[in-house]
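What you see is the complex with one protein chain gone and the rest in place.
Then we have subunit A:
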Amino acid sequence: MTHSSRSRLTRRSVLKGGIGLALATTALTAIGLPVPARAAGKKVIIGAFADGGLTPFKQKIIPLAKDAGFDIEFLEDEYGVTLEKWFADAKNSAGQYDLYLLDDPWVPQFGAANVLEDLGAAGVDGGDKDWIGSMIDMGYWPPQKGPRVKGFETTTPTLICVPFVGDLQTLTYRNDVYTSGAPKTWDEVIAKGKEGVAAGKIKYPVVFRGVSGNPIVTSWYPVFLSFGGSFFDDKWNPVFNSAQGKASAEFFVGTMKQNAPSGVVEFDSDQEGAAILGGEAGAIIQYSGNALKADDPTQTKVAGKLDFGVVPKQTSAIAQMGIFIAGIPKSAPNKANSVEFLKWYVSADIQAKLSEAGSIPVKRSAFGIAKPGNRLIPVALQQLDAGALPRPRTPDWAKVEELLGIELNKALQAGSGGGAALDNAAKQVKDYLTTVGYY
């Protein structure tokens, strides 16, 4: 009896304590008392996917932000899971993040779902002439230029994201193989690369990503653009299987594969990075995250032998842009801090610091500083001026890319049939977009 009473009393007291604590917490939150953990500074919880392109930001800019009074919490995830995690966070108003560092093709998905704050209304100046125009354009939903998806034809474009780190594809090449500077054309890449192979300097003229889906499409895209291809017409009809598109695909799965490592069909960024940094390949088109490793002797066996250039051309030298772009979820717990942080971060001064730290800035003035922290930065500006295009601004890009990537990968396995692969993919894309109401 005594034991039983004591036991009941203990449970009751635990319950009482728990309920009391819950009520107290709720009451404190309701009346808006500051939570001690957030009192140290202007708290900003930044979500990012793991990528080498953010290393200078993490190492150099976050400490500056702390000096400026921001209490930055930087949460990283693997690329593949970030989209689903953040989208769920935003849709369910979970409020786990103040700022998402999105990959720019995700902007239409978040924009269409209407889960991000209007940054223009919050005071971020989208009209500042110092922005790299093609970068700030990516922050608007619906897009200011180009075709719009159904349901958003008459909607006023809103600035829901601001460019955060300017990332785009450039060429990395071996200066002991391409001795007269960056190869200007794809033919030169292959011809001089073969000479390098014959001279025993490299094993393969090129290397790229061949894995189905996003990786292979990302590698093929600059080839496609340089051959003069375009993806959709202004009514969202796929036109990537034009003569130019097919020529680029045939070149990609044929000539490029023949001059790449035999396992290129299964290569993702790790393997292509290993091939160029390990001294096996002569040239590669890649984003800055991997390109930045070219001068790091702890990462490469051929430090000093790797230089950067504009992507090769067939008819033009156009790269794919894939910038890090920041959006504030409507459910952000520290919204005002996030806006203040973004304004601070995109100021000319801090962008100059970012450039000094070795990262590609998003403001033009920061490209012109006396000592950019990386040789890639001036090349990136050359590439921007030569031509760099974002992926089509549709919330359905992931599916489109998947359908195309599977067909391209099958053709790459076969080593031929790139044109037919584009025809198949175009049909599938058209069917898919029809089912989701594009036409």
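Rule of thumb we're sticking to: a contact is a pair of C-beta atoms (placed from the backbone, for glycine too) under 8 Å apart; a residue touches a chain by one contact, two chains touch by 3 or more; residues count from 1.
Assume contacts and distances are computed from a predicted model.
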Assign the chain not included in the display its UniProt protein name, restricting the answer to "Gluconate 2-dehydrogenase subunit 3-like protein", "Phthalate 3,4-dioxygenase ferredoxin reductase subunit", "2-oxoglutarate oxidoreductase subunit KorB" or "Sugar ABC transporter permease". "Sugar ABC transporter permease"
Looking at A:S212, A:Q286, A:T300 or A:Q320, which residue reaches the missing chain? A:S212
Can you work out which residue in A:A275, A:L342 or A:A426 touches the chain that's missing from view? A:A275
Identified contact with the non-displayed chain, of A:P183, A:G289 or A:P395: A:P395
Touch residues of subunit A, complete complex, unshown partner: 83-84, 87, 91, 109, 112-115, 210-213, 261-267, 271, 274-275, 395-396, 398-399, 402, 406, 409-410, 413, 435-436
